[in-house]
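Shown here: the complex without one of its protein chains, the others still in place.
To keep things simple, chains are lettered A, B and C as they appear, and every chain counts its residues starting from 1.
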Amino acid sequence: MKTSKYKVAIVGASGFTGSELTRLLAGHPDIEIAHITSESHAGKAFSELHPQFFQIVDLPLEKATVIDDAELDVIFLALPHGVSMDFVKRWKNKNAKIIDLSGDFRLSSPKIYESWYGKDHTFEEGFGSAVYGLPELKAEEVKESNLIANPGCYPTASILSVAPLFAADLIEEGSLIIDAKSGLTGAGIKASATTHFSNVNDNFKAYGVGVHRHTVEIEEQLSNLSGGKVRVQFTPHLIPADRGILVTAYAKPRQEMDSHKLVEIYQDFYRDKPFVRVRKNVPSIKDVRGSHYCDVFPFWDKRTERIISIAVIDNLLKGAASEAVHNMNLMLGLNEQSGLNQIPLRP
Amino acid sequence: MKTSKYKVAIVGASGFTGSELTRLLAGHPDIEIAHITSESHAGKAFSELHPQFFQIVDLPLEKATVIDDAELDVIFLALPHGVSMDFVKRWKNKNAKIIDLSGDFRLSSPKIYESWYGKDHTFEEGFGSAVYGLPELKAEEVKESNLIANPGCYPTASILSVAPLFAADLIEEGSLIIDAKSGLTGAGIKASATTHFSNVNDNFKAYGVGVHRHTVEIEEQLSNLSGGKVRVQFTPHLIPADRGILVTAYAKPRQEMDSHKLVEIYQDFYRDKPFVRVRKNVPSIKDVRGSHYCDVFPFWDKRTERIISIAVIDNLLKGAASEAVHNMNLMLGLNEQSGLNQIPLRP
Amino acid sequence: MKTSKYKVAIVGASGFTGSELTRLLAGHPDIEIAHITSESHAGKAFSELHPQFFQIVDLPLEKATVIDDAELDVIFLALPHGVSMDFVKRWKNKNAKIIDLSGDFRLSSPKIYESWYGKDHTFEEGFGSAVYGLPELKAEEVKESNLIANPGCYPTASILSVAPLFAADLIEEGSLIIDAKSGLTGAGIKASATTHFSNVNDNFKAYGVGVHRHTVEIEEQLSNLSGGKVRVQFTPHLIPADRGILVTAYAKPRQEMDSHKLVEIYQDFYRDKPFVRVRKNVPSIKDVRGSHYCDVFPFWDKRTERIISIAVIDNLLKGAASEAVHNMNLMLGLNEQSGLNQIPLRP
Partner (left out) sequence: MKTSKYKVAIVGASGFTGSELTRLLAGHPDIEIAHITSESHAGKAFSELHPQFFQIVDLPLEKATVIDDAELDVIFLALPHGVSMDFVKRWKNKNAKIIDLSGDFRLSSPKIYESWYGKDHTFEEGFGSAVYGLPELKAEEVKESNLIANPGCYPTASILSVAPLFAADLIEEGSLIIDAKSGLTGAGIKASATTHFSNVNDNFKAYGVGVHRHTVEIEEQLSNLSGGKVRVQFTPHLIPADRGILVTAYAKPRQEMDSHKLVEIYQDFYRDKPFVRVRKNVPSIKDVRGSHYCDVFPFWDKRTERIISIAVIDNLLKGAASEAVHNMNLMLGLNEQSGLNQIPLRP
């Protein structure tokens, strides 16, 4: 470990993910934030956009071109899907590790990307080098990588809810259903009918039924894990809350199961994973709010012979910003928990 | 129809259901509220408990014994499970129709009641005469009945979400999963850790996983409908909202299905049911808030060959008070829509 | 009263006010909705915009020009400030009463309008004929009027909170402070940073400090009432709730006061006003939600010798749509309570 701090840049700081990345990195003992960029707000102070940072992080927002010649250890891309790929391409030869928080390099091929995202991919070579940065599954690959595809929020919770089962190839084909619920920040900072308070408050609805992009991301990762082809029924819903994802996963085991055995499988799988907590009672999203934890509650329903697994995360953290910092820690050879010791904020 | 108004009593008016019953009945053109009772608040005005009724319904709260000698057409029991049965027994020989909003007479036998509710039943004879008052399925039986077991809130939404499928016996055994979400009023007016604002607001969790009492209520009704034995995986969750239930039902069809056919099955089934609206897009709970409507959205997922059906109701109305009024209308030979024309309150 | 129904048009139905007007008028026994217009959504069904109306009000949205030749008894303008005046001008010679829900004709002169609204007024003649439609103060003028300036939401609650005091000229000059709080629907249906769920949920802030347009509207009406010049300190805040305004008004009496006298002043003033309820305890916004009631709680603080008056309304109803219907009832010679008997929806 070097003695001076690592220099990082956050590209695209107007959204929630950029803001949360800044919060975590500003408090990280080994990191110095060298640049924060925003094309539309360049010139303003970061804290003008995000007033909670007033007198804490008042750095000026810069144009992304400032990165071209900057000496950096890590570049975080907190950009929309379809935009990120251009910057990965642009900076591929810089001597800096890139952590892309968009969906641009999460899938297995440009073709699959195009069929679910509905647009051409402009940097197909990236697929060869990108590592899917879910540290609980991929820590070793992440350590060796220079380009991380940071997982989606729903996939993070979904995969962690059932990874122990698929890693042991215990689940009957076609039986996996993930009924997912997310706080509104998952929809981003952009003002729209979807994000209008009156459409969300005291309300609840499903959306993207049968067609949500995270479906394929979950399927690919679980397929890799189990060795077989996994199909998932994935249905997202919108919770009238700011942060948090809860997934309720249903699956039929291939073989005999009981409560004790089920819990043991989860505990064994997550034994050395400091940020996954195997719970003995049903978790709620506030149990992990503001933190990097994923709480998982596996349940065996003897009556129906079905496994129900419930997982919760903070979608902006474990599902985005803190996952990115976790990946950075691994890539830089730091303690994986460095800067991620926030205790959940409840109530 | 007689020219003077029908006299009704609301027994147990301190909770949400009693309050909503009062709201509907106070505005019903054919009804006069003769008595409202509350054991713990007798002597106070009804509007002292529920200030929204100030200067609208200021009737005094009375002890339930006032009912013994009152001449009434209909008695509504808005009492907790386990308490209601004693009053049904007490008033069984009165010349008044009884609509019981508790769970005491919803199941098929005292034995099943005891195994899911964990207490002995004190009026087993009631099971013979009680009709499960879901008007969309049982209007004819309701009209002839003197004792209505008003359906539970989750069962109302759950059954209506898939009734057309089970009525046609289209669903593969064991494939039905109902992932249900309810606003907090479903937990009742009693103050507890569960209902504390800070445990609900900006939060989301599952509860009663694998053991919720409404499971068996749903199973029994769907079994009756299909003619076979139906098993359901039912998981309730708590939405940080006052009112509303949304259920996401998953089921595998026994035979070939397509989108067009699926919608047709629903539209045919609900053709003459004025309070079920078959929607072409995903409904949200606010679309029916404050009203007697149930909105249902059936969806065929070709990729997974699974039916997803989403239904929403206001749990205090279609799932309780307005359902009771609907049953009353049928029992008294009134227009079934009488007093139930509230347009949903959104936003 | 004529035997057929009165024909009305709602101009501008895409917002909350238009939607709530439609809800009330669709249920009004003496009214037929002849036209609903929306420039941006003409051609769609009204219920496509507002799904709660599906199968209830499916009328087609039309262009406003349809009004030109339509025979109508009443035209409601639910349009933004600055747009409404053009339509008042356009339809001034139609044989139809106009109720304008915008701020365009609420103030006493074009000059004052221009100084607070920052734009020129295009129909200055309107100021001569427009009546400020607060029925509790102006019922007689409203009955004779053909053009109603329907009051703002904050002014409705603010004025009603202290009208009995100013009508009796009891308040010390310059002592009136109104600290007002509104649910988010007051900001309208337009998507913006202001209405983004994450900026509102679990949050609270002031806005428009010292400069809000409703200040002058309150001042003018209270000045008319008292006969003197009234200055108010008005500060609005944003509640993380959909509907409801609560105002906390502070004022110093000119003369001796006590609790008994204060309550009597309020009760006398509002004796024959069916929609103002003088409460003996602190009201909350949910006590009037979904209704036309204004609940007022006057309090004498002996220690500080100050009057505190708290008033609550539903901003979309008493502060907009139901106020307009109330005005319509008066203008048409109907019972003033007709179609306005909704009991507040709580919880």
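Criterion: a contact is a pair of C-beta atoms (placed from the backbone, for glycine too) under 8 Å apart; a residue touches a chain by one contact, two chains touch by 3 or more.
Note that the structure is a prediction, hence the values are computed from the model and not measured.
Annotation: of B:N146, B:S175 or B:N201, B:N201 touches the absent chain (contact as defined above).
Considering the whole complex, the residue from C:T235, C:S291, C:N327 or C:Q342 that touches the absent chain is C:T235.
Although one chain is not displayed, subunit B still touches it through residues 16, 184-185, 189, 191-193, 195-198, 200-202, 240-242. For subunit C, the residues in touch with the chain missing from this view are 174, 177, 179, 181, 183, 198-199, 201-207, 209-210, 231, 233, 235, 237, 239-244, 246, 248, 250, 282-286, 289, 299, 301, 303-304, 306, 308, 310, 347. Think of the hidden chain as still there; on subunit A it touches residues 16, 19, 23, 26-27, 50-57, 185, 201-202, 242-243, 277, 279, 281, 283-284, 286-291, 295, 341, 343-347.
Heads up, the rule we're going with is that only the chains that are shown with their structure count from here on.
Ranking every chain by how far its Cα centroid lies from the centroid of subunit B, the top place goes to A.
The central chain of the assembly on a C-alpha centroid basis is B. Look at where the CA atoms of subunit A average out and do the same for subunit C: the two points lie 46 Å apart. The distance from the centre of subunit A to the centre of subunit B, with each centre set as the mean of the Cα atoms, comes to 40 Å. Averaging C-alpha coordinates per chain places the centre of subunit B 36 Å away from that of subunit C.
The residues of subunit A that reach two or more other chains are 198, 201-202, 240-242, listed in rising order.
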